[in-house]
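A single protein chain has been omitted from the complex, and every remaining protein chain is retained in its original position.
Presenting chain A:
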């Protein structure tokens, strides 16, 4: 839509997703209003669609007899619903949330920042990036970006980009949208020698137990018939993968 705005004093926005956008433009004392850029429009559209979905779900639950409380969820700010058993339920966290939401610019400020960053960089000549196959956490859910990558994107804003170094074989696969220069700045994935020190007995036994739980959960998931149980099993698998990853990191550090 074509609208003309006059200068508007910028409002302080304290929410998670929008403050990321505002931080991009300028600091809070800026009195000049500029129309949102294209990437920001995409973010706004994505946010709107998410809100639409939440409203629909909420309406459906209200009809089922859930009570609309006066409280908001601590994580996402959506209005909480309470069922007949007095259990509180947040439609956004339980139903809309998924692993993909880490990438969703409407939700995650880091993903939003990285998306905008990517567009900016896409206009620059892109150097080749070697992609190495993922070497650790074989059971992690495929395609899930690590939060360190997003941090890397954000930290890329701080200073000028260091020249793209040869990515070490130890760096993990990057999803396509990340700027290729970040693998070298990985604070965690240090290009350390692949030879890890001798595995600590407690760590390895912890790994065993977690792997075992993971296998059990996968089997249960295959046989489960209810949606609730499947959702819980998937989150169990996710947390097992997370713990495995942290264990591997402990190994290597």
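The criterion applied here is as follows: a residue touches a chain if its C-beta (ideal position, glycine included) is under 8 Å from a C-beta of that chain, and two chains touch if they have at least 3 such contacts; residues count from 1.
The criterion applied here is as follows: contacts and distances are computed from a predicted model.
Enquirer: Refer to UniProt and select, among "Chaperonin containing TCP1, subunit 6A (zeta 1)", "Serine/threonine-protein phosphatase 2A 55 kDa regulatory subunit B", "COQ5 protein" or "Ubiquinone biosynthesis O-methyltransferase", the name of the complex member that is left out.
Expert: Per the UniProt record, that chain is "Chaperonin containing TCP1, subunit 6A (zeta 1)".
Enquirer: For the chain that's not shown, point to the residue among A:72, A:122 or A:229 touching it.
Expert: In the full complex, the listed residue that touches the missing chain is A:72.
Enquirer: For chain A, enumerate the residues touching the unshown chain of the complex.
Expert: Against the left-out chain, chain A lists 3, 5-6, 8, 10-20, 23, 33, 35-36, 44, 47-48, 51-52, 54-56, 58-60, 62-63, 65-72, 77-79, 82, 86, 109-110, 112-113, 151, 154, 157-158.
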